[in-house]
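A single protein chain has been omitted from the complex, and every remaining protein chain is retained in its original position.
What follows is subunit A.
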Amino acid sequence: MSRYRYPPIPESEVTPWELFEQRRRFLKRGAALAVAAAAPGLLFTPPARAWQATLARQLEGELPSRSLADGEALTDVKDATTYNNFYEFGTRKSDPEVYAHRLVTAPWSVAIEGEVEKAGTFALEDVLAGQDLEERIYRLRCVEAWSMVIPWIGFPLAELLKRHAPTSRARYVVFESILDPDNLRGQRRSIIEWPYREALRIDEAMHPLTLMAVGMYGERMPNQNGAPIRLVVPWKYGFKSIKSVVKIRLVEEQPTTSWIDQNPEEYGFYANVNPEVDHPRWSQARERRIGENGRRETLMFNGYADEVAELYAGMDLNKHF
């Protein structure tokens, strides 16, 4: 398999060094000023580092890369960044790319709470610190019967959860996306209940395939794909892979999700990719691979049955769809 070449970034889009430096200086001075103005106690704590700097360092050099898409060709990065479902920006596939600049990602923090011993709200740079990033090439199958192959960059969700020491009562993990109707035009209409909520069973969350992704195609995550940090669960329909995560809550009882609340007949808790269980209104047996003509057969658990089928042993997947 030939190595994927990242499309070159045109010279015109590169920020001139002077501007970049100016901005750094401006930020540093601003930070210094803020520190000086703050209470004397603050002078002894270092100014907050932006997560962008932490991530930029982590993205330097060659990351370990694993393809878990059977060598299938990567989706064109242009398609992967212009054909998106991210209703916070609007319901058309082109809306997220058009309105993505309105998403405010700095500063960013993630609240980790509920059934964990180390609960709190953590700056993204602290969430990222110490995590070994890697590239994972996964198929992504949308419930709307289209699919892509994406080279994500991230780390296993399990690594994050372990740090916060889930208690024995932690049986489910609930995720919440950002809520910011001032900037996210889609949230001004209640198409679904905002903020967007998703959830996994704890064993699904701890599974080594389950990623917290902070980048794709070698770069940090574009806003329209769920910047700065999102979930990726490759054997489930795409809507499970919640974007722009601000809260992770561990709970004892099975929670509901935004899509279940929107239409419980059509969206179940598990939402595992399954060609044999159709969506009530359309078939799930085949999928359109973006960039290809015709249709592909959809694979059980999106092709990850060997890794995850045992999680659902003995369950009636027609009932637990």
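In this text, a residue touches a chain if its C-beta (ideal position, glycine included) is under 8 Å from a C-beta of that chain, and two chains touch if they have at least 3 such contacts; residues count from 1.
To be clear about the criterion, contacts and distances are computed from a predicted model.
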Undisplayed chain, where the name is taken from the UniProt record, one of "4Fe-4S dicluster protein", "Protein-methionine-sulfoxide reductase heme-binding subunit MsrQ", "Hydrogenase-4 component E" or "sn-glycerol-3-phosphate transport system permease protein UgpE":
"Protein-methionine-sulfoxide reductase heme-binding subunit MsrQ"
For a quick check of understanding: of A:126, A:144, A:180 or A:307, which residue touches the chain that isn't displayed?
A:144
By the contact definition given up top, give the residues of subunit A that touch the hidden chain.
76, 78-79, 82-83, 87, 91, 93-94, 144, 146, 189, 191-192, 262-263, 278, 281-283, 286, 288, 290-291, 293-295
